[in-house]
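In what follows, a single structure is set out as structure tokens and then discussed.
Missing here: one protein chain of the complex. Every other protein chain is in place.
Chains here go by letter, A, B and C, matching the order in which they are written, and residues are numbered from 1 within each.
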Amino acid sequence: MRDIQADKDKRNIEIQKVGVKNIKYPILVLDKKNEQQHTVANINMYVDLPHHFKGTHMSRFVEVLNQYHGKISVKNFGKILAEMRTHLKAESAHFELEFPFFMEKSAPVSGAKGLIDYTCRFSGSSNSTEQDFIVSVAVPVTSLCPCSKEISERGAHNQRSIVNVSFRFSKFTWIEDIIALVEESASCEIYSLLKRPDEKYVTEKAYDNPRFVEDLVREVYLRMDKLESVSWFSIEAENFESIHNHSAYAYVEKG
Amino acid sequence: MRDIQADKDKRNIEIQKVGVKNIKYPILVLDKKNEQQHTVANINMYVDLPHHFKGTHMSRFVEVLNQYHGKISVKNFGKILAEMRTHLKAESAHFELEFPFFMEKSAPVSGAKGLIDYTCRFSGSSNSTEQDFIVSVAVPVTSLCPCSKEISERGAHNQRSIVNVSFRFSKFTWIEDIIALVEESASCEIYSLLKRPDEKYVTEKAYDNPRFVEDLVREVYLRMDKLESVSWFSIEAENFESIHNHSAYAYVEKG
Amino acid sequence: MRDIQADKDKRNIEIQKVGVKNIKYPILVLDKKNEQQHTVANINMYVDLPHHFKGTHMSRFVEVLNQYHGKISVKNFGKILAEMRTHLKAESAHFELEFPFFMEKSAPVSGAKGLIDYTCRFSGSSNSTEQDFIVSVAVPVTSLCPCSKEISERGAHNQRSIVNVSFRFSKFTWIEDIIALVEESASCEIYSLLKRPDEKYVTEKAYDNPRFVEDLVREVYLRMDKLESVSWFSIEAENFESIHNHSAYAYVEKG
Partner (left out) sequence: MRDIQADKDKRNIEIQKVGVKNIKYPILVLDKKNEQQHTVANINMYVDLPHHFKGTHMSRFVEVLNQYHGKISVKNFGKILAEMRTHLKAESAHFELEFPFFMEKSAPVSGAKGLIDYTCRFSGSSNSTEQDFIVSVAVPVTSLCPCSKEISERGAHNQRSIVNVSFRFSKFTWIEDIIALVEESASCEIYSLLKRPDEKYVTEKAYDNPRFVEDLVREVYLRMDKLESVSWFSIEAENFESIHNHSAYAYVEKG
């Protein structure tokens, strides 16, 4: 059978990324407490395509993926990228994973346990001379408006916020540590199971720690900036305002 | 050219609904204050298919739609359904529209004006003997937790909630009136533009009017139940909890 | 601390469903080939609320969920529903799970293996006298248009379709068997990994088995109707048309 993809292409256009997108796949990820956890990822895999080839061989992406079934992890990212470049005869490769990551948390007073899900993203690229790897984690927290508290005689509007931190690191960094650092930057952290004494605690804690969306990104910035193992980071926060039908948003990046 | 759709089908299975789904289309809707407003709808159109036909004629749905371009409204629903039944030679027809509906609101103290969007849905069906028409509107509001207020020394968690009301009516009913009724049932209504005196007002008003998700649906129920023109309704409320990563939810229906 | 939820409510409105929505949770599901598989679910849990109570106790839903951590399965649905009714002192309970389910499939010619994900949904309800349980599975397939094939001198438009089957059963039924039955009803089934001889096979198979969206639901209907263990079913199919920017849709139900 003729291999059309291998045909010569005369349009003289190199393609930066070509591959497969939105593959759902069960994966195992490292877990500080339980060694590893099962979850389900959304996966994208791309390589470059030199100008003289008509097409890439799409089935080979899934072959590489299957080869690492049950072995996809931060530690294997470099190998997976190298394997993609070899198997697809490409100069550069890109591998992206997005998945829910679960952590058990104890309620602040009762100690009642519950799971919280955090959306994580691993994004790696490599070519023959360079490698890049970015981790992102989206942390839901409570934010309470400092202005609303200051000007009102009672109460203060508050809401769920999502703080998304992306970072590059020189030394292995646990997602759990980044999550903890974000949670202590907020008005209060979020739980899945709260009994009444816990609810009193989180209500008062949020009221005592008002944070604008600007404060959220700055507080996280201060803490990220102290991590010697982190060489670059960006922070974005979105507040799903309880008094509006739109969000408040802030973004900051450390170059 | 052969008309395959008109072929005889021997599987002896009548199909309840067949048609087109997720058509985006600009529409004009009635507006109590400005007579009408331009918006964009997502449209589904279905008819039944008798067991002896192999297929329906999909292009005819879009023909009916085009015939009513600029004239799609509550008032024309009956005609559109009748036209679908005629043009597609069907017994029954279903027509569904979902669209954002905009209302200008004045902030409670400063009077500053802003637009709020509400997701509306019209859903109509008819056959030779019966006709049915349901209107739905999703209203974003603020809810403040009565339990959190009661047990805490200061503050109370609150959040954006969406209250979705669906109803059948015997007399024309303005969406605007249903929206107003839902907004007065909440801890506080939502605005797009609030100056500081307004923010103080909505903060204190929400604090003074705590509502569980259960209270939201019950308060709306009481008000809907008084409308003589409404023959059936259902109410659902979802609170995007500021202290959890999941929602609180309630549903009630009047038969 | 005062229990506001237990307060007497005088509005005299019973609430049909109240609870928690959109909880993400890791679960284990039964798997015909590998006994069980790890996946991640989206969970809703509701009970009724008698008219004389002000609120339900939301934290108890998560307590019931945690009690069944690692043990959520079709077999335990009855127990979970009973536990919800007891723990929340309710008359009726509703438990809904939605999750991706993975199956390994071999390519039709090369035998190359790959995983396909199917979105499944379990939805159970119970009160003191009755119990109801519905399973749904969404199966992606290829559909090829019979009309396009008939009237064109070469080629025929085809596309990805999603066929969603919901059913009640009197005897345990494997999701895998329903998936197989849907896949054989389509123009061709879908794979994640196809080598060139496989691609030739699926292209020609789809061309040789043209199916309207109406044919999809009727072919599945014929096969579902033969299952003695199935007491009720509905089938809907959506074709993401390659020649339009909207879908073709069909729905059929066996009462």
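The rule we apply is simple: a residue touches a chain if its C-beta (ideal position, glycine included) is under 8 Å from a C-beta of that chain, and two chains touch if they have at least 3 such contacts.
The structure presented is a predicted model; accordingly, all values stated were derived computationally and were not measured.
Novice: Using the touch definition from the top, which of C:28, C:190 or C:222 touches the missing chain?
Specialist: Touching the chain that is not displayed is residue C:190.
Novice: Pick from B:24, B:51 or B:71: which residue touches the chain that isn't shown?
Specialist: The missing chain is touched by B:24.
Novice: With the full complex in mind, choose from B:85, B:200, B:218 or B:244 the residue touching the hidden chain.
Specialist: That would be B:200, which touches the missing chain.
Novice: Specify the residue from the set C:87, C:113 or C:160 that touches the hidden chain.
Specialist: Result: among the candidates, C:160 touches the missing chain.
Novice: Kindly note down the residues of chain A that lie in touch with the hidden chain.
Specialist: Residues of chain A in touch with the missing chain: 1-2, 4-5, 9, 11, 13-24, 44, 46, 49, 54-56, 58, 146-147, 150-151, 212-215, 217-218, 221-222, 238, 245-253.
Novice: When the complex is taken as a whole, what residues of chain B touch the one chain not shown?
Specialist: 1, 3, 23-26, 37-40, 59, 62-63, 66, 69, 100, 102, 112-115, 117, 192-197, 200
Novice: Mind listing the chain C residues that contact the chain we can't see here?
Specialist: These residues touch the chain not displayed: 116-117, 140, 142, 144-145, 147-149, 151-160, 188, 190-192, 194, 196, 199-200, 202-204, 206-208, 240-246.
FYI, only the chains that are shown with their structure count from here on.
Novice: Name the chain with the Cα centroid closest to the overall protein Cα centroid.
Specialist: Central chain is C.
Novice: Fit chain A onto chain C over the CA trace and report the rotation angle, somewhere between 0 and 180 degrees, nearest 5.
Specialist: In short, 180 degrees.
Novice: Give a one-word verdict, same or different, on whether chain A and chain B use largely identical residue numbers at their interface, taking over half shared as same.
Specialist: Answer same: the two copies use largely identical residue numbers here.
Novice: What whole-Å value do you get for the distance between chain B and chain C if each is reduced to the mean of its CA atoms?
Specialist: About 25 Å, centre to centre.
Novice: Could you give the separation in Å between the centres of chain A and chain C, each centre being the mean of its C-alpha atoms?
Specialist: Between these chains, centre-to-centre, one finds 28 Å.
Novice: For chain A versus chain B, what separation do you get between their C-alpha means, in angstrom?
Specialist: 34
Novice: Where does chain C touch two or more other chains at once, residue-wise?
Specialist: 1, 23-24
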